[in-house]
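Only one protein chain is missing from this complex, and each of the others stays in its spot.
Moving on, here comes chain A:
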Amino acid sequence: GPLSEQRLMDVRLGHLPMWLAICDFSPQGLLGGVQKAWSSYYNKYINVKRGGPAGISMLLAGYCLLSYGWNYQHISKISFLVSM
């Protein structure tokens, strides 16, 4: 289909800058993008017939990594760990 309707994984590498230019960066557009990303993750890993702890664990691990990134500046300055 047309470039604006393709998802990120289907866009060819050469067309990537153009896709980024066409992309909708308004608040509604971003919110819609987040919604789409979340629902694809949810339907692929959590909303399955015989799900296990894996789907949620990946989400929680991602949350831990995000928190680490958010805290990095503060963590890097802890005095007794700086030398290590």
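As a working rule, a residue touches a chain if its C-beta (ideal position, glycine included) is under 8 Å from a C-beta of that chain, and two chains touch if they have at least 3 such contacts; residues count from 1.
Criterion: contacts and distances are computed from a predicted model.
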Which of "Mitochondrial import inner membrane translocase subunit", "Myelin protein P0 isoform X1", "ATP synthase subunit a" or "Phospholipid-transporting ATPase" is the UniProt protein name of the chain not shown?
-> "ATP synthase subunit a"
Answer key for A:Leu8, A:Ile22 or A:Cys64 versus the chain not shown reads A:Cys64
May I ask you to list the residues on chain A that touch the chain which is not drawn?
-> 38, 42, 46-52, 55-56, 59-60, 63-64, 66-71, 73-75, 78-80
